[in-house]
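Note that this complex is displayed minus one protein chain, with the remaining chains in position.
Labels run A and B following the written order; every chain starts at residue 1.
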Amino acid sequence: MKQIITLATDFGIKDSYAGIMKGVILSINPDAKILDITHLVSHQNIFEGAIVISEAYKYFPKGTIHIGIVDPGVGSKRKPILIETDRYFFIGPDNGLFSLALKKERIKKAVHLTNKKYFLKDVSSTFHGRDIFAPVAAHLSLGKKPDSFGKPLNTRPQLIDMPEPIKKRGSIIGEVIYIDSFGNLIIIKRIRIKGISKTYVDGKKGLPIAVIGSSGNLEIACYADSASEILQIKQGEKVEVDIIQNLW
Amino acid sequence: MKQIITLATDFGIKDSYAGIMKGVILSINPDAKILDITHLVSHQNIFEGAIVISEAYKYFPKGTIHIGIVDPGVGSKRKPILIETDRYFFIGPDNGLFSLALKKERIKKAVHLTNKKYFLKDVSSTFHGRDIFAPVAAHLSLGKKPDSFGKPLNTRPQLIDMPEPIKKRGSIIGEVIYIDSFGNLIIIKRIRIKGISKTYVDGKKGLPIAVIGSSGNLEIACYADSASEILQIKQGEKVEVDIIQNLW
Partner (left out) sequence: MKQIITLATDFGIKDSYAGIMKGVILSINPDAKILDITHLVSHQNIFEGAIVISEAYKYFPKGTIHIGIVDPGVGSKRKPILIETDRYFFIGPDNGLFSLALKKERIKKAVHLTNKKYFLKDVSSTFHGRDIFAPVAAHLSLGKKPDSFGKPLNTRPQLIDMPEPIKKRGSIIGEVIYIDSFGNLIIIKRIRIKGISKTYVDGKKGLPIAVIGSSGNLEIACYADSASEILQIKQGEKVEVDIIQNLW
């Protein structure tokens, strides 16, 4: 079956970890269509992984199986899980990695992966991506029912908190939740910005502007430059944005 | 339809931008075969993107759809375009990104993408890759005619200038147009080099040699080392190469 399986991990792309997972999947379902969301989530940064997954998952066709692995607790008691929603499947560790995506989905079924029949023969304590998540995703892509893979999860899937921006008068106080590779800050020290711009091009080189980004969040950007470097702001910093000529 | 769609962008590979585009394409045409040329064009460096695309596009099968996105003008007045040549399709911003490739192709049709029917519902002003280029490519891969996507482009596609090397006597004056990840300089300060070598191995470690590279351009390389670091030369620098024992 030509099911789509996506991968979002912190494995990096130098090592063969992601390639090994693809080999395991194709050994079980040679017709699976495997796509990388990213393998460059900052190592063991569950929050960042949750953001990346919540941005991307919803653009894939109904029925897509999303594997997410940012798993500092691998081999410990954290549970390997499979979540089925109305439109998608999510497979990975139960540590909040899917929680931002799940906020927007209706959960139909949550399974604790315990059925070793669908794991690789010798499950290591360090690489569940290869030994559990990849084979489970592959068997699921062949039509196996979610129930086959274990027992119902007896708790709610783990959640992580997402800092919400506070609006007061013409000002927004938020936290930089993500800095993309262009250096655009995705919500944000105290900065005065003139209105909300429509495009990046509206800015002069080196002057920060505010844009509603493609994911619907407030973004501070510098045209043809890195806002992160120019404003000296790091991920997680609290920032107040004054929109002087308020357009909201 | 199993059409091939390639992606060459400056999106980087940490963020989910490229993955999102793939999701959009597969939601429209689940059978599309999507291949990455690169997502690591230097941010907003149209010239570099044009080189990468012109090197790679021609090795793909006839009918391949090439999406190119290095788009500092996204959301401004620059036009989104679709170019059909005898053998390929090119989709992206009209800013010269395809001009080096188009020099070698015969243009059959140039379309200004204006038909919102084939865009995502809400077109952002910051991510046309997701909202315009990916869906247009996907519909094209399903057999839609180029004309369906808009109106004829009423100007010639934008061009960028490519610095041409000047040969005089035993010397070549050129500009470093590209430095690959091995540190090989692709055309080039004043360096004296003995003849044109046939292979990289002809060089001694640390001594620069000249090679006609796999793309037919002059390359300055250092065997098992980075010519860029050893000669302290950056992209765009003007360089004179003396081929002492001229073989040309």
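By our rule, a contact is a pair of C-beta atoms (placed from the backbone, for glycine too) under 8 Å apart; a residue touches a chain by one contact, two chains touch by 3 or more.
Computed from a predicted structure; not experimentally measured.
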Considering the whole complex, not just the chains shown, which residues of subunit B touch the missing one?
2, 4, 6, 8, 13, 33, 35-41, 52-53, 55-61, 64, 180-182, 198-201, 211, 213-214, 219, 223-224
Which positions on subunit A touch the chain that was left off?
11-17, 19-20, 22-24, 26-27, 30-31, 34, 43-44, 72-76, 124-127, 130-131
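We take it that only the chains that are shown with their structure count from here on.
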Quick check: how many Å separate the C-alpha centres of subunit A and subunit B?
29
